[in-house]
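Every protein chain of the complex appears in place save one, which is left out.
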């Protein structure tokens, strides 16, 4: 996936010279995850450059750049270090178009490697998607596969509103044979990754792989035929696709790494419970990280939802 | 309610000399809403003082103070200006006890006047409760009445973990005859403000008044007997009380000013849908602000949930 | 370790007249010492001097009218610039047409002087929309309330202009209080790193709401922040419009030449309360304000112009009439200004309405129809 993201940045920069990429260590070093590898060398230091360590500064200057007609694509080095930029994001990035009565849209992308599972120290494994998704005016995207990573990042850069682009960092090493460019699914479309009939598993970002793994195992272990839906665009969400799937199977659960309480899964569960009310044979369940600060490396695997936890929840769904 | 909050601060400071109050304009001026009126004069400038304009600084220094055994009670001047402190709050205030394996708890209160309805300019009418409630390690409290404002603020100051204390600013002018001190309900308890049988209306903070108004009107206008539950502590939430009420009436809705998407109401709806699954005759509905940035003063009343919007939703609940 | 900096007030007017050519201010050397008064040439024609005065006088009138409209309920609140006209108008007067301005809620008169229609400008306070004007039309960003945040927007715009090789300059205002925010520091430092063509004008008006300057920072001058990030800083008498203009002009020229950012501290005073909702009696004495009233920037400039024979009674009458006309316009369009269709709130969240917003719009539509029927 890292390669797909790198290619998406490069291709976007080649196609549109208003695209500029910046952030901490993205220039010479190519980013701590090498997502911007080679961009400065190819495009020049005007198009791809390092910043001082100042996340509010990164987001805030991107606003000014977008205002002036560039398309800044900025990186927050880690999820936990996107928080100093929250004031700029909530107060301005999200509100600028509305505040100016539609006169000023901000075409900009904030890329954030997020989530756990890589044995990192604290503050490096956060799942902040709910903060962003709850903020009206933001578009929140998170790819689950390399192809989507490429296509959705390109679509996000071409988008005329600000996009929070959440990269599932534990899936950076995920491989997929790709013939680039991959065609972009429009922002705002979910996809059924695996059709099934027993129950619907809704996932996004890092949990897409986990959900598919659970579905594969379920066939052999229990004979269940799970449908897996990849949300892809967290906000605005493609609720129709989700409702259709949940209505079809009559049972649904939503998976994410983030803590459960007031998490993204709550929205999905609440909305499906309302819109698919007559179709649901069981409540919509949530399979999530626990309501604790992200734990240290030696025990993080017990925090993270895995195929077992998903399958346990499917069993509970089927008990209703 | 403003008077009750002021009395709670004063009484807490009198009873416990480790309590210190600070923030922008809270000293000489007594706060832009006068919640800290007279405290500096009575307690001295060591116990109640003004800060430079630096919200991360206010929250960050409070951490150090709590670490050293004081009980800081700090004010964010407005909801929209609590955002610069989010990094300190999410990365540290919420995580300190856990990070230190329980060795360091942070007894501190961050007071935030929040919500709309007072005709303010932009960034002065935000409802940020979901950001805080989604953050594991924070306790989030919001009073709906003057008595609760007094009692819950005192309980929050006496609490051994950090509390985000959300003051419904449009209710500052709400009056109630109080014989102080009012006994504190423990943090973590919801309360049934009005018993009823037709449906459950769940509210908190500024919407408690609105929900009660709807219940009163419902009696005369439709003969409905609504039960109104005041959440009081948003996190950790007293789900048992909510589930009991929803199970009893079989119909529930949750009201808040904040935008709907991934809002606090999603959590309540998702959880009730799961825990009261067998008892619900209709899906749990959400009556909320719209998914737009808070609008300007001349049209804010169309954004804010009011008794009409609640009663319309009750009607929909009853149609199932 | 405190260095006391004398800000000459009466003494720092133009030093010769009508051959007006010098203004006094203090440079902050890169290594941070406040230098001594350093006269720079200011070269303004009589026409320009009259324009400058006209803008200041109109500003004063607009400000007074806005306060009155607030008292009468037509504006929800207003943050007066009374006493700060020289700092604001002198600054924007140094900009060229293509330059950009990033104001806060305080800079209504600077923004007015930059050319934004006064009725559109006051939308924030009348509550008809957050930003009532088109930023692209005027090259002015919305009046911003979250303190210091807009400084970063200005830096970003300036960085973009530099990348595009456009010779424009971004000017942003902020206050002595806002200078304490982290964003102010990040903006100054990043501007330095990128050599961004941006000018930071800090109006040090002595207060952040109730908090006096001495409780805001221990620094004797906000201009010293420039030293900390290696950019030039200038401290100037903010009630002397020529000094302000000269300092900002120097900074603007430097930025346009490609020599990077400058921080200009304009020392002035907020004669009115913080906003119409504030009560100064709780935190400062009338005496203090009186002292500053004696240094009224409009009167002072007028005195110099009269002395130099640059203005006559006919001109002043004209300006006054224009002020009255402007005030009348404000009354006409801000009183009972229509609220607009509340359904518009769904239109500008994104470039296109989302499915969820359509649902919510339909709900509001239904509510509005039901209300109409009642």
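Letters A, B and C name the chains as they come in the text, with residue numbers starting at 1 for each one.
What we mean here is this: a residue touches a chain if its C-beta (ideal position, glycine included) is under 8 Å from a C-beta of that chain, and two chains touch if they have at least 3 such contacts.
The structure displayed is predicted, hence computed values, not measured ones.
Here one chain is not drawn; of B:88, B:127, B:245 or B:288, the residue touching it is B:88.
Listed residues B:4, B:26, B:62 or B:190: the one in touch with the omitted chain is B:62.
The chain that is not drawn here is touched, among residues A:123, A:170 or A:193, by A:123. When the missing chain is restored to the complex, the residue among B:52, B:117 or B:144 that touches it is B:52. If you put the missing chain back, the residues of chain A touching it would be 24-25, 27-30, 32, 50-57, 80-81, 83-84, 119-124, 260-261, 290-293, 295-299, 302-303, 308-309, 312. Annotation for chain B: contacts to the undisplayed chain at residues 20, 46-47, 51-52, 54, 56-57, 59-70, 72, 84, 87-88, 91-92, 95, 97-105, 136-137, 139, 160-161, 188, 236-237, 239-240. Seen from chain C, the chain kept out of the figure touches residues 1-3, 28-34, 180-186, 189-190, 192-193, 215-220, 224-232, 260.
Following the convention adopted for this analysis, only the chains that are shown with their structure count from here on.
Greatest centre-to-centre distance from chain C is found for A, with centres as Cα means. Distance between chain A and chain B, defined via averaged C-alpha coordinates, is recorded as 30 Å. Rounded to whole angstrom units, the spacing between the C-alpha centres of chain A and chain C is 40.
For the pair chain B and chain C, the distance between C-alpha centroids works out to 36 Å.
Annotation for chain B: residues 56, 80, 83-84, 122-123, 261, 291-293 touch two or more other chains.
Contact of a single residue of chain C with at least two other chains is seen at positions 129-130, 146, 182-183, 344-345, 349, 354, 356-357.
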